[in-house]
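The structure under discussion appears below in the form of structure tokens.
Not every chain of the complex is shown here; the ones you see sit where they belong.
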Amino acid sequence: MANWILLLVALASLNLSLCKREPEYFSPRSCKELMERYKTEEDGLYYLTSPTGVVYQTYCDMTTAGGGWTLVASVHENNLYGKCTTGDRWSSQQRGSPNVPDGDGSWSNTVTFGNAEAATSDDFKNPGYYDITAENVAVWHVPNNERVGRWKLTSFLRYHTESKFLRSYGGNLYNLFKIFPVKYNAGSCPANHGPSVPVVYDVGDASFNHKLFGPHVRGETEPGFITFRAINNERAAMAICLGVKPKGCNTEHSCIGGGGHFPEASPRQCGDFASFDWDGYGTNAGWSASKQVTGAAVLLFYR
Amino acid sequence: MANWILLLVALASLNLSLCKREPEYFSPRSCKELMERYKTEEDGLYYLTSPTGVVYQTYCDMTTAGGGWTLVASVHENNLYGKCTTGDRWSSQQRGSPNVPDGDGSWSNTVTFGNAEAATSDDFKNPGYYDITAENVAVWHVPNNERVGRWKLTSFLRYHTESKFLRSYGGNLYNLFKIFPVKYNAGSCPANHGPSVPVVYDVGDASFNHKLFGPHVRGETEPGFITFRAINNERAAMAICLGVKPKGCNTEHSCIGGGGHFPEASPRQCGDFASFDWDGYGTNAGWSASKQVTGAAVLLFYR
């Protein structure tokens, strides 16, 4: 019983010198608040506190385009050969089936998983995803299994929105996906795509972004955007199209996350990275994405 | 390295004004202790500390029948079409098999999972489940994916025991289920059912409770009780019968949780909500439960 007292001592140790100060310190809710109120300028892991009191650790990007970006989630493909199996938390771990049209439902529920340090080795979602009120989104593509200190260095593609589009959709992706459910049969293509928002590139550019996808995909997409809730020919729903706006309806080759059912050749297109391997894993031919983007985690930030 | 110092500052910030007080504050072990010692009267999320020093956040019901109820677990059916697959943590994630007679064993081990904010969207179990010493149990039926602040409002059935029956079974369900294992072939029906305890309804009543189950089930059960560890005709074991006392032995249609094997039409009856869909999902006909109870998480409280 006396064992855990040391934690308290540890946690308390830093405020010994504060005993005489004013009670001016509060735990920040986002990296933006951390930057603005505490003048924190260094990228790295910090603790935040949600309005409901959950204390959690996440990564802050304090330098890109003015800084203040909070990592709220990562989408990691643990096994592209496993079709909606264990580890596919952003689509479904229940195999593809029309009986579970929204799959695991992670895009619009409060379930959290993973931890910040392992965000490139496993799916990650923290309370910031549904509790922070933000205006813009940033995306980093970081090779799987990179350690935190090397994320910025090794990311080969990074982009962010500047239009403050989240203001129109409830302030975060949790609310946006309440409006545009990531659910099989929730709409048709192209009528029911969610918003496509222009992006600014911080690493890479639109042309490089486009080449990460197969030639057939390039013919059906326009780079320089991020798209939320795409629908494909068979009425499957996906969450995020990576740096592109769909022009056609084979969205499963450039969009990630998804509901619980992908009818075409079911369950072959079901999974966190949907059908990035339709013409072979990492071949970058036909409808297949490159090895680079397929073997990288997608980190999602709010500001 | 300096990054996490802000957590400490945050955690310490509140006690600046306490520096001159007596060391009279200790972390409560249960919502009951929180209410009695700190006069806390508001429902919501609080932090508790287990005797082994685990600090965790859970929901306290501070108003029902005198208050002081600690949420220790929730049973959430993520996919009734998945039979003992991923997400069936209160029965088995190993498919049905006599080789794993106690399934995942969650009813009588110290494994914890989920978080309080997501208790209606995923299975939840905290250290209070096995560490708190209590007398009574309360059950809430809350529609899936409701946010914490709406649980009380949206719950359509709530009941609790008043007999202090837990005193006879080790003070909590962890110990009760050591005595009555939730394990295939641990006994026969009706000889080896565990205790049935009368309940008082806080929302709904016995008649409403009964109608949540199919007509065949009503003929085999008596409402106004909660039953722990039921056995069915084929010697499958279930953990909790929802507001009913079994009179027959088809207990898989009104009892939740379970061991790792349900012989009848295996694995069709295996899962957190066992065989609530025997005559179709949510039909409320034959042996099937209503959509309302099938689509709601079961929250378990101690006091």
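So that you can tell them apart, the chains are marked A and B in the order they are listed, and the count of residues begins at 1 in each.
The rule we apply is simple: a residue touches a chain if its C-beta (ideal position, glycine included) is under 8 Å from a C-beta of that chain, and two chains touch if they have at least 3 such contacts.
Everything numeric here is computed off the predicted structure, so don't read it as measured data.
The copy number for the entire complex in this file, given 2 shown chains of one sequence, is 3.
Note that only the chains that are shown with their structure count from here on.
A rotation of 120° superposes the C-alpha trace of chain A on that of chain B, rounded to the nearest 5. Averaging C-alpha coordinates per chain places the centre of chain A 32 Å away from that of chain B. By the touch criterion given at the top, residues 1, 3-4, 7, 11-15, 18-19, 21-28, 34, 38, 40, 42, 44-47, 49, 52-55, 57, 86, 93-94, 97, 99-100, 104-105, 109-112, 127 of chain A touch chain B in their complex. The touching residues of chain B, when paired with chain A in their complex, are 2-17, 19, 45, 47, 49, 51-54, 57, 78-79, 81-82, 85-87, 114-115, 117-118, 121-122, 145, 147-148.
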